[in-house]
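With one protein chain held back, the other chains of the complex are shown just where they sit.
Coming up: subunit A.
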Amino acid sequence: MSRRTLLRGAAVGAGAVALPSVLAACSSGPGGVTMGSNASDPVPKKAFAAAFTAYEKKSKKTVRVNTVNHENFQENINRYLQGTPDDVFMWFAGNRMQYFAQKGLLSDISDLWRDFDGFSEALKKQSTGLDGKQYLVPYYYYPWAVFHRKSVFRERGYDIPKTFDQYRALAQQMQKDGLVPFAFGDKDGWPAMGTFDYLNMRANGYDFHIALLRGEKSWNSPQVKQVFDLWRGLLPYHQQGANGRTWQEAAQTLAQKKAGMTVLGLPHPGQQFSAADREDLDFFPFPEIDPAHGQDAVEAPIDGFLMSKKAKDRDGAKELLKFLATPQAEDSYLKSDPNNVAVNSGADTAAYTPLQKKAVQLVSGARQISQFLDRDTRPDFASTVMIQAIQQFLNKPDDIDGLVNDIERQKKQIFSAT
């Protein structure tokens, strides 16, 4: 190799290093609003595309979508928002939005909210930062509940349990009948969090749950120990080996009628059911533990759109957000993704499946709405402490004291760090 080709090679190499940032810079030039999308799965990707096309048709403007793999989007969100973010991007409500608002990485859209129509007070609260300003346009939500197959319940004559005792008795009966009472997978770390949230909200109430996740209550308190204790009582009815199973595999056991129930979010089991069986899918709200709290709280994570602080085309971004807050925008999305529920009360519910209608009822009847464990607390606490702690609990359910002391010690360290 001659010296010249070597040097040329070096220049090419340096170009390869610099290229991604050059490309990134290109993507936010003029010529339409840019949209950072984490909707990398085929169904939502297509559904979002339908919504953006509806906007393009209406406004005669273009939306340029940069889709990133869902997990990668989440992992890189820090650098993404500090680098050259798209004008508008998809993200979550609640604590996970407030965190970035507090860091000054989001644009205040309170002026848009003044003209918004059809959003409930609870939705506004979930779209509001700690400074009282709004940052999110909520788009859809999906409640968590106990899913089951209607036909299985009908054939075996099972009743919908209202209280925890009935719930446990039903699980016992299913086991006798040769079913796995609860399909359960926690390989990804987060699916079991939904069960924890419900046990805690039913036993100790929404306020305690949220205070606990904000770091204001201690994890080694008798209340939290009681939650793990209740859970331990249910574990013999759960599908064994949860830490090696994905939620998809767990939902399939429900679809195959090998399991009787599962605690998941609305989009999850639906995706694993064949189109013919989807009619057979049903849910009931997580049963009551303490009558003082009843079934008041519903876990319903909200996804939506935010405008980055560094948005280039601010007017275009606001116009797009305004459109996305309309019922029509949600309708065009839900036409191809019936696994979620629109947030806007003006959205067309005529086309809803019975399951979607039931989900609307469940959430509108709720006195409190929680987001999800990893959305109601600090993400670093959720991902480096709680995922591991719950998996450890599933392996060794008998050492609750050791477990909660471990969590509390780490919580103090993390919450005091910043």
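Following the convention adopted for this analysis, a contact is a pair of C-beta atoms (placed from the backbone, for glycine too) under 8 Å apart; a residue touches a chain by one contact, two chains touch by 3 or more; residues count from 1.
Note that in this section contacts and distances are computed from a predicted model.
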Missing subunit (named according to UniProt) among the choices "Sugar ABC transporter permease", "AzlD domain-containing protein", "FAD linked oxidase" or "Cytochrome c domain-containing protein": "Sugar ABC transporter permease"
Option touching the unshown chain, where A:96, A:217 or A:318 are the choices: A:96
Residue among A:336, A:349 or A:391 touching the omitted chain: A:391
Touch residues of subunit A, complete complex, unshown partner: 3, 6-7, 10, 74-79, 82, 96, 99, 103, 105, 187-189, 240-245, 249, 253, 378-380, 383-384, 387-388, 391-392, 395, 406, 409-410, 413-414, 417-418
